[in-house]
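What you see is the complex with one protein chain gone and the rest in place.
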Amino acid sequence: MFEDGAIINELLIERLNYIIYVVLLLIGLHAMISKQNLIKKLIGMSIFQTAIILFYVSIAVKDNATIPIYKTEHDPHGDAAKAAVLDSNRSGEETKAFYAPVMLKPEETQQYSNPLPHVLMLTAIVVGVATLGLALALCLRIQQGYGTVEEDELLVKIERSDARYSQSPLAKAKNRRRTQSRNTRKPRTSVKSTKSIGKSAKSLESRDSTKTKKTTSKSNLSQPKKKPASTSRKPRSSSSKVEGSKPTTPKAPAKKASEKTRAPKKKGAE
Amino acid sequence: MGLELFNTFILLLLVVTALAALRVRDLITAAAVLGVYSFLMCLLWAEMGAVDVAFTEATVGAGISTVVLVATIFNLKRKSND
Amino acid sequence: MKWISLIPVVGVGVLLLFAAQDFPEWGDPQSPASQSPVASHFINNTGVDTEVPNMVTAVLADYRGFDTMFETVVVFIAGIAVLAILKGSGGRRRGTRRAYEVEAEPDIIVTHTVRLMVPVIQIFAFYVLAHGHVSPGGGFQGGVVMGASFILVALAWDLDHALVRMSLPRCMAIAAAGIIIYAGIGFLSMFLGGEFLDYAELEKVLPVSREMARYHAMLGVEIGVGFTVTSIMFALYANLSTEGRLKGGL
Partner (left out) sequence: MMSFSSPFQCLASATVEAGSSEGGFLVLQVIGVLLGVLGLIFFLGAAVGLVRFPDFYTRLHAAGKGDTLSTMLMLTGFALVTMEDFSLSSWLLLIKIMAVVFFIYLTSPTSSHALMRAAFEDDEMPITEDDIKKRNRQKGGKKS
C-alpha cells in the first residue's frame, strides 16, 4: 500500500472527499478548542458538523447512479404510467394490475444512489440549526451577565466575582451554616471552593480569615437579624452553588438578573 | 472527468472558506463567509446527487443560520480578539 | 497555550487519515453501504409500498417516521429552551439606544418589494411542502422557507409588524400543533388497529388503497413538521435579534 506512490493515488485521487472531510473536521475541532471568542467556537462547531455530513453524503455516492427519485419509467405516478394506462383499453382490474408499481430488478437498484444517509443527514441539518440557535441564546445570556463573550476575559471576571463573593461576611456565614448542617462533606467543599478561586482570592481570604475568626461570635449573634432580609435571595445562591463543581456565583449579575426578571413579570400581570 | 474537476475545485474552495471564516476578526464577515461555505457545501451535495440534503442546506445553512448569527452578533461586540 | 490544542487535533487527524485508507473508493457501487440490504430494500420497496417517487421523503416520513417525529420534538424543545433562556432577561434597559442605531422609517422601496415577494415566497413554501413527494422538498424545507418569509417581514418593517401577524404565543401554539398533528396521525393509525405510525391502517377512514393511504398520511405528517419548523425558526429569530425583549431589534 505504501510503496511506489500508490498512497498518493489512494488518498488524493480516489479518496479526496474523505481527506477533505478529515481536514474540515480538524479545522472545526481546532477552532472549538483554541478560539477564545464563543461565536468563533460556534462557527467551528458548524464547520465540524458539516464535515461529518459531507462524510455521510460521500458514502452514499454511487457511480453511474441518479438522485434517489424514481425515473419516469419506474415512477408510480409518472407520465409513463399514466400513458400506459390511457393507451390500453383494459378493464378496471387489468388497469389496476398494470398500474401497480413493480419491484425493481437488482441491476435497476444500482441506478439509484443510496437514500438512507441522505435521510439521516437531512434531519441532522435542521436539528443543527436549532442547537445553533440555542447556543447563541446562551451566548447572549453570558453577554448580559458578564459583558463579554471572550473566554479569557470571562474567566477573569468569574474569578473576580468568586473572590468578591467569598469575601462578603454574609456569604461566609451562610457557607458555614451549610457546612455545619452536613458535617460529613465539610472538608471537601471548603477545599474545593478555595482551590477554584484564583491566587489573589486565596491571599485575600487568608488575610481575612483572622478577622473572621475573631468576629465569629459576633456574626453568629447578628445572624437572625440578617436572615429575613436575605431569605429572598437565599435559594438562588445556594442552588447555583450546588450546581457546579466551581462555585460560579457572580453576585452582582445574579442580583441584576433577578431584578430584571421581576420587572417584566409585573408588567405581564398588569 | 469534467465533473470530477468541478468536485475537486469545490472541495479545495471549501477548505479555503472554512479557514477564512475562522481567521477573520470581524464577526459579521465571519458569518457571511460561513454562509458562503454553506452554499459551496450545498453545491457539492447537489452535484453528488443528494438533492434533498442540498435543498435543506441551502435553506437552513445558507439562509436561516446566517440570519440568526447576524442577529445575535448585532447584540454582541462585533470585533473578536482572535 | 494554543499549541496544546494541536496535540489532540493532530492525534485525531492521524487516526482519521489512517482510517480513510480503508474506505471503499469514492463512488464504488460495490461498497458495503451501497450493497447493504437495508438500502436496497428502501430503493426496491418504496414504490411498491407507498407509491411515493421520492425515496428520501418516503424513508423520512414513513419507514423512519418515529425518528423524524422526535427530531421535530428536538426542534420544538430547542425553541422552548431559547424562550426560557432569553425571556425577560432584559439586556439593555428599555429606551436606551446604541450609537449606531438610527431612527428611520421603514424604507418605502424595500417594503413595497417585500409586499410583492412575501405571498410568492409563501406559495412557494406550500409548493415545496406539498410537492415533496415527487421532487426534492418536504416538511423541513417548506417550513424553513415559510419561516424565512416572516423573517423577511420583520427585516423590512420591524419586528412588531411581523409579531402582529405571528405573535409569540401563537407561534408556540402552532409549533405544538405541528407535533400534535404528527403524533395524532400516529395514534389514529394505532386506534385503527395498526401500530404507532403505521399509516396503512388509515385506509379504513380514507377512501383510497393501502398504498395511497400511506402516501396521504405522509403529506399530513409533513404538514405537521412544517408547522413546527416554521414557527420555531421565526421564534428563534425574534428572540435572538432582540435578546428576548421582542421590541426594536434589527
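By written order: A, B and C. Residues from 1 in each chain.
Just so we're on the same page, a contact is a pair of C-beta atoms (placed from the backbone, for glycine too) under 8 Å apart; a residue touches a chain by one contact, two chains touch by 3 or more.
The shown structure was predicted, so the numbers you read here are calculated from the model rather than taken from an experiment.
Only one of A:V23, A:L38 or A:I67 touches the chain withheld from this view, namely A:I67.
Although one chain is not displayed, its contacts with chain C can still be listed: residues 27, 100, 102, 104, 107, 109-110, 113, 116-117, 120.
Operating definition for what follows: only the chains that are shown with their structure count from here on.
For chain B, residues touching at least two other chains, in rising order: 51-52, 56, 60, 64, 68, 72, 75.
Looking at chain A, residues 16-17, 58, 60-61, 65, 67-69, 113, 117-118, 122, 126, 129, 133, 136, 140 sit in touch with two or more other chains. Within the complex, the chain A residues that touch chain B are 16-17, 20, 23-24, 27-28, 31, 35-37, 39-40, 42-44, 46-47, 50, 53-54, 57-58, 60-61, 65-69, 113, 117-118, 121-122, 125-126, 128-129, 132-133, 136, 139-140, 143, 148-150, 152. On chain C, the positions that touch chain B within their shared complex are 54, 56-57, 91, 136-138, 140-141, 144-145, 147-148, 151, 233, 236-237, 240-243, 249-250. Across the complex, chain A is touched by residues 7-8, 11-12, 14-15, 18-19, 21-22, 27, 30-31, 34, 37-38, 41, 44-45, 48-53, 56-57, 60-61, 64-65, 68-69, 72-73, 75-77, 80-82 of chain B.
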